[in-house]
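Below you'll find the structure I mean.
A single protein chain has been omitted; all remaining protein chains appear in their positions.
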Amino acid sequence: MRHLYFPGCTLSTKAKGFAASGEASARALGIDLVELSQWNCCGATFPLAMDNLLALVAPTRILLNAQKEGDHLVALCSICYHVLKRTNRLLREEADKREKINLFIEEEYRGEVRVFHLLGLLRDEIGFETLSQRVQKRFQGLKVAPYYGCLLLRPFQEIGLDDPEEPRILDDFLASLGCEVVEFSHKTECCGSYLTMNSSEVTRELSHAILRSALASGAQAVVTSCPLCQFNLDYRQGEMAAHYPGFAQIPVLYFTQLLGIALGIESDTFGLADHHVDPRPLLREV
Amino acid sequence: MRKVGVFVCHCGRNIAGTVDVERVTEALRSYPGVAYSIDYLYMCSDPGQDLIKEAIAKRDLDGVVVAACSPAMHEITFRRTVAAAGLNPYLCEVANIREQCSWVHRDDMERATLKAIQIIGTIVEKVHHDEPLVPLAVPIARRALIIGGGIAGLQAASDIAAAGYAVILVEREERLGGRMAQLSGTYLNFDSTADLLSEKVEVVTRNPHITVLTRAQVEAVGGYLGDFKVKVRQQGNDKEYEVGAIVVATGYDLYPKERLSEYGGERYPDVIDGLEFERMLSPTGPTAGEVRCPSDGRVPQEVVFVQCAGSRDPERGVSYCSKICCMYTAKQAMMYKMQVPQGQAYIFYIDIRALGKGYEEFTQRAMEEHRVLYLRGKVSKVFPQDGKMMVWGADTLSGKRVEVAADLVVLATPMVPNADAFGLAQKLRVATDEYGFFSEAHPKLRPVESLTAGVYLAGACQAPKDIPEAVTQGGAAAAKVLSLFSQEKITHDPIVAAVDSELCAGCGICVEVCPYEAREIHPLTKVAVVKEVLCQGCGACLVACPNKASHLRNFAPAQIMAMIEALEGG
Partner (left out) sequence: MVIGGGISGIQAALDIANSGYEVVLVERLPSIGGHMAQLSETFPTLDCSQCILTPRTVEVGHHEKIKLVTYSEVEEVRSQGDDLRVKVRRKPAYVDWERCTGCGLCQEKCPWRVTSDFERGIGERKVIYTLSPQAVPNKPVIDREHCVYFQKGGKCGACAKFCPVEAIDFQQKEEIWEEQVGAIVVATGYDLYPMERLSEYDGGHHPDVIDSLQFERLLSASGPTAGEIRRPSDGAVPKEVVFVQCAGSRDPERGVAYCSQICCMYTAKQALLYKHKVHEGQAYVFYIDIRAGGKGYEEFVQRAMEEERVLYLRGKVSKIFPQNSKVMVWGADTLSGKRVEIAADLVILATAILPSQGAWDLKEKLGIKIDESGFYEEAHPQVRPIESGVPGIYLAGAGQGPKDIPEAVAQGSAAAAKVLALFASEV
């Protein structure tokens, strides 16, 4: 089936492996991801100030472009998904703000496009049971910690993908690949997000707490759907050993990387070599 | 045509200040079918009422219109007056020229006066078409059924039985006592709840007027005020009881812990709810009253109490406040400190709601004498780490994050209606609110009555409440039952639906639309009949009947049309 697809900036630069593995996996599953012919950055934050409508112009343009080419849009990156989904809801439900934004962009968009995350498509269109039958290489015995972070789930009233406190979607997805999914307390805690730019020590601390919790639960790898979470959890491990005695490193993977490998796709383009903590020895092991 | 008398009240300046009452009286005197009209300063006063009685006798009136305040105020007064003069009370109607006229048209006397004449005209037409009616009288079964043997039900039972009436007390569990039986002690004075309760249970079980049915449940409820037929199932056997009144005292459950996933749900043995902690504190509990961590039996040194664990939280729990948690948490923290003096107790709260006599002082004691640490903030997460339960919270007063490594976490989960409540409410035809609590007839003035006649409410089935409130409500519900039982017969307003059997085709639509089960198709005549004592006069059947065979007594279609015509003509 044809799906309009918004890769976003990071997937075109830093997280090319995320994009490549996601696109290839989708194709293998019969999900035809067609990249939006014209797109721009989504802004990468949903403004918390109620009157900051200018920040919504960029995502509105993306949605408007999507409307010209189809009726729904798929994202891979949690942040892009979050921003597009919330902007779309606001344009659909808040008439006065919609009017202002439409006046500004000099076009009419009313929030008609539906926004999906690839995980949602896998769960609701393919189904995890079907997916499980399509798996060629099962990750038998691989203990993974599903890390959701914040933006994929919250605020629940606007995103509505899964329970914000006890989500299942990534757990069930990983289980369908044959992984042993571990329960860990920090699966929806914040990694520090953009604080990585100017307060890296905060990000380090928060990310460490997440990894520590995953490690304590016996995980061998952490899996995420967000390039920024991946960066914080993976890259910051370089400093963690110095700050937290006894800290053991752990690979942080995108869910699509595991999916692609499980579907038997050649992983050369998946960017596995670009990770700070190399996941390849572990993947070879299983 | 009737000889109608019109009595126009000045209500001091209330009406006469805006409406030219003399002109109104004059105008009505020449109104068709009006035999007499007069005005007076206060019709409701004794001389005013005498005026009406006198006129009925002298002028041989057989219909009365009193133009005065809202019928909600004085309809009963004036109907009593005409009854005393020998006239059927339902031939007296009140025309509201105060709330619906003088009070709302203060600045326009001319139009207010004309409107008053019109209003009275319509009511004159109504009286012409009114039938003399007799209130329906129903005998009363002077026996009460109480559903629920917790403290509220016990109180209601003992108060009703003390007045000499028979009571049937239905309890689902094996023993009486309800939730109170699970508690360790009361707040304020740490009295043993077991002792207080056993005294009450003793009073109930010893009273020969009270039949206690334990392990029993209400299966079906039929009948109506004064004559309910309740089927009770006790250990597989059904028995029907005829009772005149029902008190619902089904109490509460706690919100399921497993739905609070941010606090670990059911996952961690050392995260318990308020009632579990009560059992732990209770001398008859699993640890014989000693506070121990369920995981390994150690004495907890750091205990965190989480208030509003699901209350006041429309997203993750319920939006209402559970009312009792602030107090029992203070009590639990104090009892813990008395047992483990070197231990530390923390209480996370949003507001300390110490709502009762001596309650404020009690929470102050917890803080000052027992050094319980109160932290104003919500707890965001509870999770295990290094053999402890980590509690993440906020202290909104310092604006800081707080992290406590606790041995034991006690969640004050919300009170929710008992799981059986909804089904029972349907059987009783009693309304519940959006959360499933039984709805009272009026939140201020009728807190223990339901809107279903003869069904009363007591205790936490109506909303979260503590022991003294439940006891008070139990007593209040008993008062309602006793008032009812003191009547010779129950009278029921005769403004009920009636069926013209000539027009009725027996289609049964009215049977389906009637919300009070006041209709059936007669098995022999195959036309609809009205069970008058159940009928509340709502009029749903009138609208539904395709043949216009249904009408409401004294609100017949011809009558209403005549009233409308009077309005248009005037």
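When the chains are written out, they are named A and B in that same order, and each has its own residue count from 1.
Quick note on the criterion: a contact is a pair of C-beta atoms (placed from the backbone, for glycine too) under 8 Å apart; a residue touches a chain by one contact, two chains touch by 3 or more.
Since we're looking at a predicted model, the values are computed, not measured.
Note that the undisplayed chain, when the full complex is considered, contacts B.
Contact with the chain not shown here comes from a single listed residue; of B:P283, B:G358 or B:P515, that residue is B:G358.
Only one of B:L275, B:L482, B:I495 or B:V513 touches the absent chain when the whole complex is considered: B:L482. Residue B:S319 is the one among B:S319, B:Q339, B:Q426 or B:T525 that touches the chain missing from this view. Touching the chain that is not shown, out of B:A35, B:M73 or B:V511: B:M73 (per the contact rule at the top). The missing chain lies against subunit B, touching residues 12-14, 41-42, 45-48, 72-74, 76-77, 151, 159-160, 162-164, 186, 188-189, 191, 196, 199-200, 312, 319-321, 323, 351-361, 364, 396-397, 399, 433, 437, 440, 442-448, 462-464, 467-469, 471-480, 482-483, 485-487.
As a convention for this text, only the chains that are shown with their structure count from here on.
Remark: subunit A residues 156-157, 163, 165-166, 183, 185-186, 189, 213, 216 touch subunit B in the complex. Those residues of subunit B whose C-beta lies close enough to touch subunit A in the complex are 261-262, 265, 267, 315-316, 381, 383-385, 390.
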